[in-house]
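Here the complex is missing one protein chain, while the rest keep their positions.
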Amino acid sequence: MKRSTIDIWVGVFVAAGFVGLLFLALRVGNLTFSTSQTYQVQAKFANIGGLKKRAAIKSAGVVVGRVSDIHFDNESYEAIVTFNLDSQFKFPRDTSAKILTSGLLGEQYVGLEAGGDGAMLRPGDRLRLTQSAVVLENLISQFLFNKAAEGKDEAKTGKYGK
Amino acid sequence: MVEIEKLSFGYDRAEPVLHDIDLEIPAGSVVGIMGQSGCGKTTLLRLIAGWLKADAGRAQVLGEEIGRLDARRVFALRRKMGMLFQFGALFTDMTVFDNVAFQMREHTELPEELIGDLVAMKLEAVGLRGAAQLMPSALSGGMARRVALARAIALDPTLMLYDEPFTGLDPISLGVIARLIRTLNDSLDQTSIVVSHDVEECFAIVDYVYFMAAGRIVAHGTPQEMRGSKEAFVSQFVQGATDGPIPFHYPAPDYEPDLAAAPHG
Partner (left out) sequence: MAELFGRLGTMVTRRVWQLGYAARFFAYVLMHSGTALRRFGLTIREMYFAGVMSLVIILVSGLFVGMVLGLQGYETLQRYGSSEALGILVALSLVRELGPVVSGLLFASRAGSAITAEIGLMKATEQLAAMEMMAVDPIARVVAPRFWAGVLSMPLLAALFSAMGIFGGYLVGVQLIGVDEGAFWSQMQASVDWRQDVLNGVIKSIVFGIAVTWIAVFEGYDATPTAEGVSGATTRTVVTSSLAILALDFVLTALMFTGGNAR
């Protein structure tokens, strides 16, 4: 086996392997060489539910940025989420952020609803209006509690005939 | 060149394979080590080459106590040694040329043209310069061994070790190898140790011979002395007699009772 033939074939092999990897990363996965700049803003949530880093931030259903960081604030006992927003999109200072679920049981993402304020958010600003994620257990326990409360009222009224 | 004093060795310490070996190999000579298969002669060769370390005694090779050297120094010493393995041990994925050039390419910075000339010289010495581009699988046993010999002398070693060089060869190849061992030894100023059990070929080329049995040296002398030896083992070996100190029968219970007894096996 000639040395040069081996070298050629190994070169082809390595090149093909890298092409495969690139295909997987770009075409199959979501690697983007985002040349666009981003700016950061923050928001506090009482409960982030299943929100993960790199989750999408959408406004009107279009992706305008990604969640870059999530951590717990030990003073206010709330979650502080940092958003990386695409620089070409500017939002008013009174924009609200909600944690929504795509589909019924899908991934969670942040939905931004623009407010009416004339001034825009600057890098480092914090969004004032936030709505936490809906936690299924809380919903259920609330429902059960309401049901139990109704039943107790009836029982009280019935027993003492008020 | 090689001096061994009271050497003992066992792969398992409890069962020594070599007991109290004393031997001396003067520079420039061809010395044979002969004996039955399994008597320990290959083990002795490996001790000399630095493969194994003795349990007791001392082995002085090329002026160094080889048992005390670390791996790197053993490697350095091996550059002055050459070994011919029983079936050649050529590298099967390279041509004859590349096999002989191996040591030159690994250990020296010689340019390719010079290596080409040196390889041609070594192959010419063993008579196989025309076979340089063949693959080892295309060679006959005798030819393979000659190529291995050319490879072993590639860097002009001072000590040559031959492990059963005559095994399995046709009479012509036998003669060729034997003549090569002697000629190379004399013309390249080497010292050679030949481990073998081929009496005729060995006696024809060695200056001195040591006989081993069960891990001990039982006799030594010049081939002439050995031929006329009255020592029972030596005369049985030299004449190839079927019975003597080495019995014909492997130990077994008595014959008649064994036949009459119940079937076994």
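To keep things simple, chains are lettered A and B as they appear, and every chain counts its residues starting from 1.
We adopt the following convention: a residue touches a chain if its C-beta (ideal position, glycine included) is under 8 Å from a C-beta of that chain, and two chains touch if they have at least 3 such contacts.
Since the structure is predicted, the reported quantities are computational estimates derived from the model, not experimental observations.
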| note | Missing-chain contact among B:Leu23, B:Cys39, B:Met81 or B:Leu123 belongs to B:Met81
| note | Full-complex touch with the removed chain, picking from A:Lys52, A:Lys90, A:Arg122 or A:Lys152, is A:Lys52
| said: Take the complete complex as the reference. Which residues in chain A touch the chain that isn't displayed? | reply: 1, 3, 6-7, 9-10, 12-14, 16-18, 20-21, 23-31, 48, 50-54, 70-72, 79
| In the whole complex, what residues of chain B lie against the chain that is missing from view? | 49, 51, 75-76, 78-79, 81-83, 85-87, 89-92, 102-103, 106-107, 148, 151
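One rule holds in what follows: only the chains that are shown with their structure count from here on.
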| Taking each chain's centre as its mean C-alpha position, how far apart are chain A and chain B in Å? | 77
